[in-house]
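Complex shown without one protein chain; remaining protein chains in place.
Let's look at chain A:
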Amino acid sequence: MSQLAAFIEEKKTLKATRQQDPILSMTHVVYGYPSVQESLDWMERLMREGVDFIEVQFPFSDPVADGPSIVAACHKALEQTLDVDTCLSQLGELAKKYADSRIVLMSYLNPMYRFGLEKLAQRAAEENIQGLILPDLPIEQAATYQAACKQNDIDPVWLVTPVTPPARLEMLASQASGFLYCVARSGVTGHSSHESKVKSTSLDDYLAHIKQHASAPMGVGFGLRERAQIEQLIGKADIAILGSALLDAYNQGGQDAGIKLINDLFN
C-alpha cells in the first residue's frame, strides 16, 4: 500500500474510534496568494486546525481546468516570481511540523515540465509531499512521470469524471494509487458562468461504479460548498475536497471565515 493510502486508512480508523464521520478533509490553497508568506500562514493555520490534507496549487498562467476564483488567485500570485523548488522546500517545513496532516501538490503540466517531472518526483519525496496532481497530463503520456513517482514512493493522482467512458474509468481506477480524484460534475472548479446544463448520472451511482474498480481510496471535488454535499459522500468516498468555496470564504473574511466554513462542513 502506498504511503498516502496507508495514511488515509489510518485516519479513517482513528475517526471511527472517535465517533467522527469517516470522511477526510482536503483543503485547497493557492501558493503565493495573495503573497507567499500569507499563503504559507494560511496553510499552517489549516494544518494546525487539523485538516487531514492540504492541496497546494502551484500557479500557472493558463489554468484551463479552473473557474474564476482560482484563476484570479493564480494570476494575482504570479505578479510575484514564484519558484517551484522554493515552494517545495517551504511545504517540506510544514509537512515536518504537522505530521498528522499530509500535503499534496497540484499544478498544471508546463511549470512542472519545465522544472523536470523526474526532479519534481524526487524533490517532492524529499519534502514528504506524497501526492502530485497534474490535471492536464493524460495517463497515456505519463510513463516517465509514473515511473519517477513509483521510484520515489509517491503517488500520481489521476482524475476521473462523470463523462469518462466506463472502460477508461475502470482503467484509471485500477491504476490509481494514493487516491483517485473523482470530479463530481462537468465544468471547471467553483462557481462559474459555465454551468453544465446536462443532467449526468447520479453522484451515488457514479461513485459506486468507481468503487467497484478502485483499489485506492477516493477523493471527491468540484462544486462542494454545503454540508449536505459532504454528508452525501460519507460511506461512498474517503476524502471531500474543498477548493473554490474555501477560497471564496477566505477572500470574504480571511482565515477565520475559511475555518468557519470548514467547521460548518466537516464538524
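Things worth noting here:
The working rule: a residue touches a chain if its C-beta (ideal position, glycine included) is under 8 Å from a C-beta of that chain, and two chains touch if they have at least 3 such contacts; residues count from 1.
By definition in this document, contacts and distances are computed from a predicted model.
Taken from the listed names "Tryptophan synthase beta chain", "Phosphonate C-P lyase system protein PhnK", "phosphoenolpyruvate--glycerone phosphotransferase" or "MxaC protein", the protein name that UniProt assigns to the chain not shown is "Tryptophan synthase beta chain". Contact with the omitted chain, checked across A:138, A:235 or A:253, is made by A:138. Among the residues A:20, A:37 or A:61, only A:61 touches the chain that is left out of the figure.
Only one of the listed residues, A:192, A:229 or A:255, touches the absent chain: A:192.
Residues of chain A that touch the chain left out of the display are 60-68, 71-72, 75, 78, 81-84, 108-115, 135-138, 141, 158-161, 163-165, 168, 183, 186-188, 192-198.
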